[in-house]
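Comments concern the structure below.
Heads up, one of the protein chains got dropped from this complex, but the rest are sitting where they should.
Chain lettering (A and B) follows the sequence in which the chains are written, and residue indices restart at 1 in each chain.
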Amino acid sequence: MKRMFLAIFVIVACGMILAGPAVNATGKPVKLGFVYIMSGPFATYGQFAKRGAELAIDEINKQDGILGRKVVAFFEDSTGKPDVAARAFRKLVYQENVDCLIGLDSSGVAKSVVPLMNEMKTPLIITHAATPDVTGKVCNKYTFRISVNLAQNVKAAALIASETKAKTWTTVGPDYAFGHQSWEYFQKYLKELKPDVEFMPDDKVAFAPIKTTDFSPYITKIMHAKPEGVLISLWGGNLIDFVRQASEMGFFSGKWEVLMTLGAATEVLYALKDKMPEGIWVGTRYWFLGNDSPVNVAFREAYFKRFSEYPSYNAHGAYAAVQAYKAAAEKAQSTDKEAIVKALEGLKIELPVGTVVIRAEDHQALTPATWGRTAADPKYPIRVLNPIRTFPAEKVTPPVDKTGCEMH
Amino acid sequence: MVHQKIGRILEYPFSGLIVFLVLGLFVPLVIPTYWVMVVTEILIMGLFATSFNLLFGYCGLLSFGQAGFFGVGAYVTALLLSKGVGSYILICIASITATLIAAYFIGYLCVRRDEIFFAMLSLGFGMMLFTIAHNWREVTGGSDGLPLSTVPPVDLGFSKISLFHPLHGYYFVLAFVFVGLCILQVVVHSHFGLMLKASRENKERLAFSGGNVASVRLVAFLMAGGLSGLAGMLFCIFNRMATPDMLHWSFSAKPVLMTILGGAEVFWGPFVGAVIFFVLEQLVTNITENWMFVLGLLLIPIVLFFPRGILGTVLNLMKSSGRGSHGQ
Partner (left out) sequence: MDTFAINLLNGLCWGMLLFLISVGLTTVFGVMGVLNFAHGSLFMLGAYVAMQIMEWIPNFWIGLIIGPVVVAGLGIFIEVFLLRPVYRRDVTFQLLLTFAVLLVLDDAVRLIWGPAYHIVDPPPLLSGTISFFDQSYPLYRLFLLCFGPVVGLSLWFFFQKTRWGKVIRAAALDREMAEGVGIQVPRLFTLVFALGTWLAALGGALSAPYQSIGPSLGEKIIIESFIVVVVGGLGSFPGAFIGAIALGLLESFGTMFAGRVQMALPYLLLIVVLLFRPRGIFGKEV
């Protein structure tokens, strides 16, 4: 029996040591918990987000913090897996006692962990995951999104597509929910705008598994389908591989319109540099040259000064979330979680991307969607957008009753 | 002397279960909330690894598709819960039955293969199940999986207990895991357990002495599958989700890792491996983002210097030191 007590004692002692940081919970600082992909294939997104978050927090702490309190950040790795992300949330909420959660890259992860917020009773600001469902079908009181969602991005794509001559459309996308939803929404929106368009049947669209590195069969398939327009919802490494292999095979010869929903992501443009064809319509969630407002110029320059690169949309997302939290805390004059939730609803804030309002009904940010045509510019090492098309939020955001969100 | 005593206690077949139950009942009362949740996960993964080890440690069959069954359990649970089924007994029966059906078909085709061929075949089948979960969007929710907005309370007759409270969730999981481990413990100490070991040590001899290797293995495959399904059910309830990741081969690698860490030759090896794995992961991620690097670096010496896994090697040392003091 003695031994048993000893064993219990040892475990308890270990537990207490491990739980050490929890003691600080009664201290002064405002605690923000970030959950991004920090390791594995998509670690680059976590790295960008961390940069954006640190930039915002350093700026805030250099002034007088949030409500006079210092801001501290806790970063956790979601590894892109829902169960790991859930554990990261538990750690941040129950152990670090954070005041607000920020993050999430993968749509699948976001959709799976959002319901947990009901139990954790902690506000979550999503900054990257684009699935319409987290501010739609599975929306809840504690979940917000500051970034452009799939519906907004694709609506802008449909608006551009409707201006072109192309009548028959097909798609190349990743073979998971994001790719399929992008195509589904695109068809719906474009049909509304231009009823005489046609969409290719299932055997003439291409969805490549996310681990694909050789896109030649997909490129061949689409080229032989002879479309007039192609919507490409590949992103990250997939998009880089696709663009390189497709340009070698003559895909970008101008025979059809090409729209890439995430083609203006800086990690893609930096990797491809002059391999990115010119004159292609590309979308993004934030474009660093999108406007010359003082807020944007300051963000762009501070980011470039610190990291010698132009900010990606994921850096902007994390930066924006921290700023939104600060604005909400100042509006509520408190960091109480329920008060923050209330203050975030309907919050209007100047962000680098433009003026953004968080819609009270579904918690989706009404944020402008940026598209543009790729162009070379000797001033920049990467392709830039020229012309830039900025679609105001009210033109691209689906009305609340169309989102499927029922807030409880 | 102390070693000797422990060694002797450990040789009683069911002492492990008693220690497990006592620790399981009291530890969560004294650790912080977050750690209660980590221990809940350890219980689930420990059951998963121990059921995997019925195949690996006792039959010598390295299953690289065990996550497939774990996932079937999780998906059936999620489907039933999202349809509004509130009885956990019913859900438990349904998910184990579904898993058994899957395990029967797959096992029937797999158990005649050995070694790496069994491993690759089970990997293939596991990935087939993964593909179904990932691509049959109408039923499984595709890559997003099935998130559960809530889980119903447990109806104990006299009162309803919400699983939202971390401690309640913990004891709920503990109850199922304890039953699962009891079943496994009884199995490995039964006549059937001996036949399993015989099938591992010498297939031909078992066959000569009238044992049917394939059917012995198939029964073990079904048990391992069913209990993996149970673990999957608990994982789904605990995380309020079923996602395709749970069926992927990289998820199947987890019980393999845990089992070899803890020791495949002892019943509690996989469980201890699960504890070590989670505690290590927590410690490492606290210090660095490069946890894969550190985990790899820690794993190398463990594989090199603990040939029987950590628990296996430690027990071996105790036994031999015990024997040594006997001699004196």
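The rule is short, and it goes like this: a contact is a pair of C-beta atoms (placed from the backbone, for glycine too) under 8 Å apart; a residue touches a chain by one contact, two chains touch by 3 or more.
Here the structure is a predicted model, which is why all the values come from computation and not from measurement.
A.B. asks: Which visible chains touch the chain that is not shown?
C.D. replies: Counting the whole assembly, the omitted chain is in touch with A, B.
A.B. asks: Out of A:Asp214, A:Asp336 or A:Asp377, which is the one that touches the chain we can't see?
C.D. replies: Checking the options A:Asp214, A:Asp336 or A:Asp377, the one contacting the hidden chain is A:Asp214.
A.B. asks: From the listed residues B:Thr97, B:Thr131, B:Ser215 or B:Ser320, report the one that touches the chain absent from this view.
C.D. replies: Answer from the full complex: B:Thr131 touches the omitted chain.
A.B. asks: In the whole complex, not just what's shown, which of A:Asp203, A:Asp292 or A:Asp401 touches the removed chain?
C.D. replies: A:Asp203
A.B. asks: Going by the contact rule already stated, which one of A:Glu54, A:Asp133 or A:Glu267 would touch the omitted chain in the full complex?
C.D. replies: Within the whole complex, the residue contacting the unshown chain is A:Glu267.
A.B. asks: Hey, which chain B residues sit against the chain that's not shown?
C.D. replies: 56, 62, 109, 112-113, 115-117, 120-121, 123-125, 127-128, 131, 134-135, 249, 253, 256-257, 260, 264, 290, 292-293, 295-297, 299-300, 303-304, 307
A.B. asks: Which residue numbers on chain A touch the omitted chain?
C.D. replies: 39-44, 46-47, 175, 202-203, 206, 208-209, 211, 213-214, 216-218, 220-221, 223-224, 236-237, 240-241, 244-245, 248-250, 267-268, 270-272, 275
Keep in mind that, in the parts below, only the chains that are shown with their structure count from here on.
A.B. asks: What whole-number Å value describes the gap between the mean CA coordinates of chain A and chain B?
C.D. replies: 36
A.B. asks: For the complex, which residues does chain B have touching chain A?
C.D. replies: 6, 19, 22-23, 26-27, 30-35, 37-38, 41, 134-135, 137, 142-145, 147-150, 164, 166, 235, 239-241, 243, 245-246, 279, 282-283, 285-286, 289-292
A.B. asks: Mind pulling up the chain A residues that touch chain B in the complex?
C.D. replies: It comes out as residues 3-4, 7-8, 11-12, 14-16, 18-19, 22, 38-40, 75-77, 81-83, 86-87, 90-91, 94-95, 107-108, 111-116, 118-119, 131, 133, 138, 140, 175-178, 180.
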